[in-house]
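Every protein chain of the complex appears in place save one, which is left out.
The block that comes next holds chain A.
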Amino acid sequence: MDVNFRKIDIDAYDEDVLHESELYEADPRDPSQVLSEAKAKSASVRSLLSKNDISGALSAVLESAPYGPNVEEAKIVTLQTLLTIINTTKSTEISGVVKSLPQDDQDTLMKYLYKGMAMPGWGDISGSVLLGWHEKLTEVAGTGCIVRTMTDRRTV
């Protein structure tokens, strides 16, 4: 069957098409500013980790995490920082750390866990570490947290 017609971008012929940008409010910050903030956070997380303050480090990196278009580099830096934290946390500590996070941060953390799972083999992503965190986070924040990760268009 010829399915070539499916290659036509029908939205291009719709004057009243709904654009991605209308579905959520973009990050008000400038992309370069977002990047420099992400890098600064990466440094402060390292110092927090050396003091063994995992909750503090997680809150720092999850606070105003970059989202939306044009900030790909900052997103990667943030993901890298987050991976450093979760890879160095002992599995017995995860529950306590997750419970100490405010709800906003729990939702953002879940977004990063899914982002990590979508990039197998990238950097030092370890599937078992991500799944361990995912299990503990779901126990605390519930399936609602996963639903919010899936619906939210402000992807990290």
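Methods note: contacts are C-beta pairs under 8 Å (C-beta built on N, C-alpha and C of every residue); 3 or more make two chains touch, one makes a residue touch a chain; residues count from 1.
Methods note: contacts and distances are computed from a predicted model.
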Listed names "V-type proton ATPase subunit", "RING/U-box", "Transcription factor IBH1-like" or "Actin-related protein 2/3 complex subunit", with the criterion being the UniProt name of the chain not displayed: "Actin-related protein 2/3 complex subunit"
Hidden partner chain, touching residue among A:Lys7, A:Lys51, A:Lys90 or A:Arg153: A:Arg153
Residue, one of A:Asp9, A:Glu22 or A:Asp124, that touches the chain absent here: A:Glu22
Identified contact with the non-displayed chain, of A:Asp30, A:Glu63, A:Glu93 or A:Glu139: A:Glu139
Residues from chain A at the interface with the omitted partner, ascending: 16, 18, 22-25, 103, 107, 138-145, 147-148, 151-154
